[in-house]
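One protein chain is absent from this view; the other protein chains keep their places.
Let's look at chain A:
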Amino acid sequence: MKFRGKMIDPNCIKQFIGILGCMTKLGKSCILRITTTDLYFIVRESQTISASPLIWCALDEGHFFSEFGMEGLSTVDNEIYLEFVAENVARTLSALKVSGTAKSVKIKLTKKLSSPCLTFEIDLPSGTNHSRLVVHDIPVNLVPRRLWNDYLEPEAMDPDISVHLPQLRLMKSIVERMKNLANMATVHVTSEGLLTLTVETEAVSVTSHFDNLHVEKKKEEEASVTIELKRLSNFLGHEQLNPQKVVCDVLQSKLMHLNFLSDSYTLQYFLPGINDQ
């Protein structure tokens, strides 16, 4: 198995680090799936109620990498699945973030000290015209072929209603406040483009309304789902990824599905509904 990719565009590097940072904050361990066209990050938490992955993120290799090469497990299964500890990557990236502008970032699959590693070779500018090479070897586990099925792409689902979310920053600040009141909130969407977020406690009931949202798809007149506020707020913290649009699909009482859409990547977040009755 071989893999190497090189990023030279500062925007791409920034975006890539942002996405990777987002992944590492949301889960303890993260799966990286490498195919000939795309790079996938999959975070799957065991406590997920539904069987689908919690986060599924696909990156277009052509956009991010100026040079790219990979050789999968075999010609039939020309893919690589590897697992890494999110914290290890987060450490590496924190250093990269502070130092700011890297000239280039090379990512390679290497074998050092008898364990497979994902090697980040970062070329940092130093002084006026020098450069400094920083190499991080992050140990990874290769996922055996028989377990690949655990990380299959989630099936396209048929939402009851699908709307575009309002500005994430706005939503985030509201969700942050609601989080202090209760653990759960009910999301309710209607076919007229109204999204309400309701928190109910013994003492108070708070509802925020977002109206005139663009409705992308409607099967039912309305749909609602109860979700865990902490998870929603964790995810909304990543508004700095600056997606072009965020689509929210709701499947009555079952699932809230957030989809970050951009030219170069898609990021899906599955929030299972809670049956509180």
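Note that a residue touches a chain if its C-beta (ideal position, glycine included) is under 8 Å from a C-beta of that chain, and two chains touch if they have at least 3 such contacts; residues count from 1.
By definition in this document, contacts and distances are computed from a predicted model.
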item	value
Name per UniProt, for the chain absent here [options: "Phosphatidylinositol glycan anchor biosynthesis, class H", "Ras-related protein Rab-8A", "Cell cycle checkpoint control protein" or "Exoribonuclease phosphorolytic domain-containing protein"]	"Cell cycle checkpoint control protein"
Touching the absent chain when the full complex is considered, from A:Val134, A:Leu213, A:Leu241 or A:Leu261	A:Val134
Of A:Asn11, A:Ser126, A:Asn212 or A:Asn242, the residue in touch with the unshown chain	A:Ser126
Contact partner of the left-out chain, one of A:Arg91, A:Lys108 or A:Lys172	A:Arg91
Chain A, residues in touch with the chain not shown (by the definition above)	88, 91-92, 94-95, 98-99, 112-115, 117, 124, 126-127, 130, 132-139
